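Every protein chain of the complex appears in place save one, which is left out.
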Amino acid sequence: MNRIVGTSVERVEDRALLRGQACFVDDISFPGLLHAAFVRSAEAHALIRTVDISAALDVPGVRAIWRMEDIAHHLSDPLLKVALPSPAFRQELHRPTLSDQEVVHVGEAIAVVIADSRYIAEDAAALVMVDYEPLPAVSDCKAALEADAPRAHSSQPHNLVAEFTMGYGDHETVFASAPHVFHEELWQHRGVAHSMECRGVVARHDRLEDIITLWSSTQTPHACKRVICDVLGLDEDKLRVVTPDVGGGFGPKLVFYPEEVILALAARELRAPVKWIEDRREHFVSTTQERDQLWDMQIAVDNDGKILGLRGLLVHDHGAYTARGVNVPYGSAAAITLPYIVPCFFLDIKLAVTNKVPVTPIRGAGQPQAVFAMERLMDRVARELKLTTDEVRRRNLVPPELIPYTTPLKTRGGMQVVLDSGDYPATQAAALEKADWAGFRARQAAARKEGRYLGIGLANYVEGTGRGPFEPVSVRIGENGRIHVASGAAAMGQSTKTMLAQVVAEQLGCDMSNITVVTGDTAAIDYGMGGFNSRQAVMAGASAHAAAKKVRAKALTVAAHMLDVGEQALEVEGRHVRLKGNDERKVGLGEIARALAGLPGYYVPGGLDPGLEATERVIINDMTYANGTAVVEVEVDPETGLVQLTHVTFAHDCGNVLNPQIVEGQIIGGMAHGIGNALYEWMGFDENAQPVTTTLAEYLLVSATEMPMKVDIVHLTSPTPLNELGIKGVGESGVIPMTAAVAAAVDDALAPFNVKITRVPITPPDLVSLIEKAAAP
Amino acid sequence: MSEPMREIEVTVNGKLHRASVPVRMTLSDCLRHEFGLTGTHVGCEHGVCGACTVLFDGHSARSCLMLAVQANGHEIETIEGLESAKGELSHLQAALRDHHGLQCGFCTPGMLTTLTELLRDNPSPTDSDVRIAISGNLCRCTGYEGIVAAALDAAQRIKDAGSRA
Partner (left out) sequence: MKPPSFAYHDPKSVEDAVALLGSLENAKLLAGGQSLMPMLNMRFVLPDHVIDLNNIPGLAGVELHDQALVIGAMTRQRELEFSDLVATHCPILAEALLQVGHRQTRNRGTIGGSLCHLDPAAELPTLCLALEAQVEVVGPSGPRGLMFADFPLGYMTPAIGADELVTRIALPLWPKGHGYAFEEFARRHGDFAIASAAVVLTLDAQGAIDRVAVAIGGVCATPMRMEAIEAALMGREPSPELFRAATAACKELDALGDVHAPASYRQHLAGVMVRRALVRACERASAGSKS
């Protein structure tokens, strides 16, 4: 029986955060700290003729201004080659550290100014004169693939950066003979991650030891270190990357950015610590974005609404450079079928380059778009075959008796996709029951009599979580009995330190206050993948569990030796190992650690390896699949187009729950993000690829007043067999089904007007226009 | 052109701070980088996100939308000043912890100061009052539910304890 794991213990992060004593990257300060500001492209596509820094250099307090020509000799390669490998690529479009020839999106860095204050750095940056020769730009990903489209990069023959197909079965035959085939063209618009803390970097060079320490708000400190070492030609012991407290990640902070290498270089070359804090306007144009996708899809079903096949075209907006890979559309394609039995599947996937901010994962990473496409198709089938939307899904969900269900799909690493656990029909049923789905039609009819338009919709998702292969964790007990945990996992607000402390405490005395957790520090542990893909509780949790058990076993062995009893008679309680239930006979964890530190000329007790410590890198190659159902109830004002969320019910299964409060927090937070994608968040670019929403007054994040009037969460628990703790990831779940469920609910509310939602975000002007069109003769 | 400077005296959390600051420096930068009170966070610098909210002469204000020189002779409370002299968390701070009203904690200073003012102005807020009060404070992590629950609970705790927000 667990005492810590599975309970809502107080988070170890909270005390410092609540007292204003946490340390985010902009809270780091040193005497003599210099400040950087970047000169960024004002053009979406242009050749750079000259970059004149002479006026800017005259500004008092400016220490350096660098263009590519000023730093090229320090770089092993001017390009940042960080893309995940894929045979799908037809073009290599790596980002330059600083652009000196051709700029391909507004916001890419051209020069850096380093000065005594950020104020002065911005003064000088405004005086750097960039002479552009504008080129035609391409903004829309569909238009980008047309033969006569302007080329996003003038060096390339076309805008198709990558293409691949995914599927199985003979779709030609299936679609030719299917009783019903329905077609939908669906579109999801681009959004911005908008962690409340933007990105930031502080770098300091220690001249005595010739070591650069770089603090970055990154989700992947070890990868960051590797890239900087490569680009600057550093030995790995000459750079330490530390992730301080991070004010939210949501995906884009997993990517490596030019500012990180430039700051490391500046600290060394200028012999002074240097800070760069991304401001919100920079976040709009220099931090990666996601979600523009067009889905041109067909679904084949039999007369009972059972799926026979699914096929179509996915056009994915890749943005201007390859900052990560083909992983987002791969994730979309690999997710679309998962909740359902789909006998035949074919998807043609085309990645279009545009002159917009590069695209890499944001919370959900392609999966919300796939769920939007699939669930809109399911609603279409229901409508056409006069089935209810829940029934058509019930007929197609993967039934529990087939779990573990080996799909014909493979992950990007070539591993088979096996739906390892879960009961999808039961999850849907639980959501419907909590949402009072059965009673909705009566509610709707009553409201309609008052002239109010209510609607309800649902969406299912299955999400691959826990991306492997491993995340290291070391557990070490010091000679004062304190437990030190270090992990390659990176915390960005999702309670990672609490999670690790809970897992370790369960094995080692259940005293959370006796545990120090270090995450995101390359000096604390040699390897690390970091935070993304709902992976850290699964992967680092598994390693923490294994390492803690190993340390526990060692402690018991030594304590048995010291107390002269059998190991079975002992337990770890607080900071001691004691005779079970007997606080008189005990030995401190610190004493055991001291014994295992060895004495010159004596045996290590118990014949054990020295050190009361263990480092584990539990390998789990297969992803574990979490699932859930969202039911959304809305009221729509047809006169204004206002959509109000009256009730959201979210039933989900992430296996065993380590901390119920944290899991609910993740889901509701993701839900808010999904509501934003469904109704509010629109990163606009005009036809020349100039961004048109570059403030938080123009780009609308959901605030407390836009949240649903009522939220219910239902937990189902199907432990995965893939890790000992039986847990699945949950960090992205909340966002994934929301656009689909909101769209379905709006359709339902506006059924009298025959409104069909095919694109998100759904804005009031769009809705009013759809209603007016339906009313027109 | 040399940077115009001014001497200022500002009482922050009951303590007098003096500094010579560029007249264009925002109050948020002054608090964080001149006075070392980095608990106040800067999230957008254009007055939308609310992370930089402080209590200025008792009333919430976005410190990114004020100049440091404007604080001369005034009193400011920040997140660092909310706990008791003995280091006990305020009812609101404790409630935020207990309801998981923070994840990354970046919006927390603004939430705490804004809600501290709300609970002083309105000791018995409704769910809707709380939501409207924090509608100018963006949070990307929590979905706000835990924050709203914490504010309502804090109001009750304050009443039960017969104390002040």
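Per-chain numbering from 1; labels A and B assigned in written order.
Note that in this section a residue touches a chain if its C-beta (ideal position, glycine included) is under 8 Å from a C-beta of that chain, and two chains touch if they have at least 3 such contacts.
Computed from a prediction, not measured in an experiment: that's the story for all the values here.
Trainee: Which residue, A:Ala143, A:Leu579 or A:Leu700, contacts the hidden chain when the whole complex is considered?
Mentor: Touches the omitted chain: A:Leu700.
Trainee: Out of B:His41, B:Arg62 or B:Arg140, which touches the unshown chain?
Mentor: Once the missing chain is taken into account, the touching residue is B:Arg62.
Trainee: Which subunit A residues touch the hidden chain?
Mentor: Residues of subunit A in contact with the hidden chain: 118-119, 122-123, 126, 279-281, 639-642, 680, 682, 684, 692-693, 695, 697-698, 700, 702-703, 705-706, 763-765, 768-769.
Trainee: Touching the hidden chain in the full complex, which residues of subunit B are there? Just list them.
Mentor: Contact residues on subunit B toward the absent chain are 1, 3-4, 6, 22-24, 26, 29, 45-47, 50, 53, 56, 59-62, 64-67, 69-70, 114, 117-118, 131-133, 135-136.
Just so we're on the same page, only the chains that are shown with their structure count from here on.
Trainee: Rounded to the nearest whole Å, what is the centre-to-centre distance of subunit A and subunit B, using the mean of the C-alpha atoms as each centre?
Mentor: 29
Trainee: Residues of subunit B touching subunit A in their complex?
Mentor: Of all residues in subunit B, those touching subunit A are 2-3, 22, 24-25, 32-33, 36-46, 48-49, 51, 78-80, 82-83, 89, 93, 96-97, 100, 102-109, 112, 130-132, 134-148.
Trainee: Which positions of subunit A touch subunit B when the two form their complex?
Mentor: Touching subunit B from subunit A are residues 8, 10-11, 13-15, 17-24, 26-27, 29, 60, 117, 119-120, 193-198, 245-248, 250, 279-280, 492-495, 661-662, 664-665, 668-673, 695-697, 701, 703-705, 707, 711, 734.
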